[in-house]
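The complex appears here minus one protein chain, its other protein chains still in place.
Right, chain A next:
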Amino acid sequence: MEIASLPISASQRAKLISAGYNSISSLSSVIPAQLARDLGVSENEAIAILKVASQRGGVERPHESHLAIVNGAQSAWDMLHEEEACKRITTSCSDLDDILGGGISCKEVTEIGGVPGIGKTQIGIQLAINVQIPVGYGGVEGKAVYIDTEGSFMVERASQIAEACIKDMQEYDHFLRKDLPGCQAKLTSNDFLANINYFRICSYTEQIAVINYLDKFISEHPDVKVVIVDSITFHFRQDFEDMALRTRLLGGMALKLMKLAKKFSLAVILLNQVTTKYSGGSFHLTLALGDSWSHACTNRIILYWNGNERCAHLDKSPSLRSASAPYSVTGEGIRNSASSCKRARIT
């Protein structure tokens, strides 16, 4: 786009052209002081010209990506690179990691729902431990925020899962780093527990307050790489007379969590309960909080029983196809299902 089309005075236009500024895009990377020097005008005038140019430039896209004009935008190419660099948190169950593209993705909100006893809290505790796996072992080496609304978080269980995680790391040392003496994992299960920031929430107002506070908390603790809410649902199922209010509160909370995930590139895990829904003449199970909530999360994983085996189904994801994988809950935490070793893999 030509300078001639800018709504500025003829003398300014002439000065711009004679100084070599032929197109609006050539103005995009110039700072006011330099422009003032080149044109021999006051700095205020130069600022005014740049302002007009940037307004114009915003309407019609320039040919090259000029971040100064389209402020805050990012090209899809850059985003792809960023996503490739973004690490994933393993679930300790390789079948489950496979359908998730390597684990729970940082920067995104993932909802996990299922019936009582299917292992939602177990997955929550497992992720709070796994986020701490050191980079040398392929982990993220971050800290966790655990927001417990139901009171199901048991310290001894977390300690047990942490012990198993340490054992796995020691085995890894043993097999792959035999020749490196003294390269033992020095972590203890208490170190793991100390890196979990635990909030126990007893009402929905507290829940909203803590989620609003997270932004400040994580700014002060930038090594937090996962936020787990167990469960997002519980306090919102006590009879809310005003369902519209509930939808608004939940929507606001989801937006804040999404922003948090993006801003600090951390994973947000929301655990959800199930409820029965009447449609098409029969009842079936569905995740709680209704249809509008189902838009709130980027990824959605549904846990269900398949006979006597626990299964996870990736129900919604922007980049991965939906798929199911069996898993099991063992003394050591979440692991591959025993039957999946025997099963012939057909892909």
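Here are a few things to note about the model shown:
Simple rule for what comes next: a residue touches a chain if its C-beta (ideal position, glycine included) is under 8 Å from a C-beta of that chain, and two chains touch if they have at least 3 such contacts; residues count from 1.
Just so we're on the same page, contacts and distances are computed from a predicted model.
Protein name for the hidden chain, per its UniProt entry and selected from "OLC1v1035176C1", "Beta-adaptin-like protein", "Replication factor C subunit 5" or "ER membrane protein complex subunit 2": "OLC1v1035176C1". Residue A:274 is the one among A:36, A:274 or A:297 that touches the chain not shown.
Only one residue in the set A:93, A:106 or A:158 touches the chain that does not appear here, and it is A:158.
Touching the missing chain, out of A:135, A:194, A:255 or A:338, is residue A:194.
With the whole complex as reference, residues 115-117, 121-122, 145, 150-159, 189-190, 193-194, 196-200, 202-203, 209-210, 213, 217, 233-235, 237-239, 273-276, 283-285, 305, 308, 329-331 of chain A touch the missing chain.
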